[in-house]
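Here the complex is missing a single protein chain, while all its other protein chains stay put.
Moving on, here comes subunit A:
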């Protein structure tokens, strides 16, 4: 795909984030969509392309009153929205539609109108993983961690520092769920969830949503907000079974999606001013830094523990506070994208000065899927 041909011209989260007991999941989609429409100063009737995950496109389109000529229901977990951005950019370039709305919402905490997630007993996961006691992401996502730590000499303290640094970012963000400072000792003394991970190394569980509006770069200049261009994109999938990953020393999906996006954008790692790595759990930034090629895996833990990703550090990472401290409704990818867009617009609560290139890397369905978007505010 050619770089900088498509831009984000509307971006918004739900009016509230956190605990929203007065809205169903479907209404959260609508709330985010209406906020994004207002942000772009468009009408719903201007939308001719639509993408969402978990909820079906037909469900959300009908609820909103949209008649699209292009839809994408790719649903590969929390990074689905990175894939939607990639697919939407291709669709706009191909002339299949002009103005795409992407929505995410999840009543992850209040569970109102939330679709059930179940594992059929005759699926491969139901036969070869569920019988051994996996029960939701906290028991599955961290399964590779001990191997990763042993292979690369990563310490428990380094993994705890991921949560500490992200809380520093969250403290600067009025909309972050958790803002009080924490120490490595606080993390290592918090309640055990699934060894080696404790409570403060696991994502929050909240309600919320977000929406993006994309159009061609040529049209984008006529919109009220500063356009944020899609500079590069990548995607891949590996396996829905964490036990069947090729290796626990890296993620194959990360290693495909990340370099694809960098190559398409034509950038080197030193060009990255701002970085988002979907952090459902504390090990993901380490996998991301290694798999995206920022540094050897052995150095990832020390890099974060030494403060290189904290406010004022040389590689600002997860500047909204991340899934660990900002919010995590179940599919966090949309919120990572929102923060990248805010940073590129120059309006983030913890704004990185003069940031021109933002890399936003997502993971989905444990390590099942991945999507990477490179944004820029210069064409």
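The rule is short, and it goes like this: contacts are C-beta pairs under 8 Å (C-beta built on N, C-alpha and C of every residue); 3 or more make two chains touch, one makes a residue touch a chain; residues count from 1.
Rule of thumb we're sticking to: contacts and distances are computed from a predicted model.
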Per UniProt, the name of the complex member that is left out, chosen from "DNA-binding protein", "Diguanylate cyclase/phosphodiesterase", "Zinc ABC transporter permease" or "Hydrogenase maturation factor HypB": "DNA-binding protein"
Residue of A:71, A:145, A:162 or A:317 in touch with the missing chain, whole complex considered: A:145
Touch with the omitted chain, as defined above, among A:116, A:133, A:174 or A:312: A:133
Chain not shown: contacting residue from A:38, A:94, A:115 or A:192: A:192
Of A:96, A:111, A:124 or A:295, the residue in touch with the unshown chain: A:124
Contact set of subunit A toward the excluded chain (per top definition): 119-122, 124, 126-136, 138-139, 142-147, 150, 191-197, 241-244, 248
